[in-house]
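So, chain A:
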Amino acid sequence: MRALLRRDLTLAFRSGGGFGLGLAFFLIVAILVPFAVGPENALLSKIAAGILWLGALLACLLSLDRIFALDWEDGTLDLLATAPVPLEMVCAAKALAHWLTTGLPLTLAAPVLGILLSLPPEGYVWLIASLLLGTPALSVIGTFGAALTVGIKRGGLLLSLLVLPLYVPTLIFGAEVARRGAEGLTVTTPLALMSGVSLAVIAVLPFVSALVLRVNLR
Partner candidate 1 sequence: MASIWQYANPAKFMRLSDTLLPWVSLAAALCLVGGLIWGFFFTPDDFRQGSTVKIIYLHVPAALMAINIWFMMLVASLAWFIRRQHISALAAKAAAPIGAVMTVIALLTGAIWGEPMWGTWWVWDPRLTSFLILFLFYLGYIALWEAIENPETASDLTAILCLVGSVFAVLSRYAVNFWNQGLHQGASVMRAGAIAGDTEERVSNVFAAPLFMCIAGFGLLFVALILMRTSTEIRKRRAAALMARERMS
Partner candidate 2 sequence: MMPDLGKYAGTVLSAYGASIILIVGLVWLSVRAAKKSKKALDKLEQNDG
């Protein structure tokens, strides 16, 4: 399945691949917040961790429907389904490609935006840790949502509605880790809970997504 991953990555980096889409959105969200809530650093640093997590989540959400839509339209999914490759691997590769092109860049950009929102200094390491652990789960859950809505015309809005409640645990635990990290409190429990959720999701959901794709390809 390296072939699919390699192809998706080259496609993402080629023109119009939408690589910068999530990143740009994340930047815009982070920059707009001070205009909305006012420039006082005291307030900003209090909500910075949460805002950065919310921005990363929405940026992920934004680029989900591209995961299968393009391959659905040009028949690639049909051909992959008849190829000697398990659909579960296809879903896992797609989720990984989405994470590499969206989740990872967001995680790397988050500290830079943290400066804009005057995130407390001790918060940076936990912000990155929580995003590193959380964004893979966001990608895998998102792939499940994308598979559900692949056959639906203009399914983007429905995809967000379906995926939003599924993101709640990851968001709560992730933002909690970042927030406690920023306030210098112990982060062990939310971190443990979050990694539990992420690992379970990454292990199970690709199989469910493959089942969904098979239903859609019928």
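Simple rule for what comes next: a residue touches a chain if its C-beta (ideal position, glycine included) is under 8 Å from a C-beta of that chain, and two chains touch if they have at least 3 such contacts; residues count from 1.
In picking the candidates, the idea was that all candidates are chains of the complex that A comes from, given by their letters.
Quick caveat, the model's predicted, so the values are computed rather than measured.
Evaluated over the candidates 1 or 2, chain A touches in this complex the candidate numbered 1.
Touching candidate 1 in their complex are the following residues of chain A: 144, 148-149, 151-152, 155, 158, 161-162, 164-166, 168-169, 172-173, 176, 189-190, 193, 197, 205, 208, 211-212, 215-216, 218.
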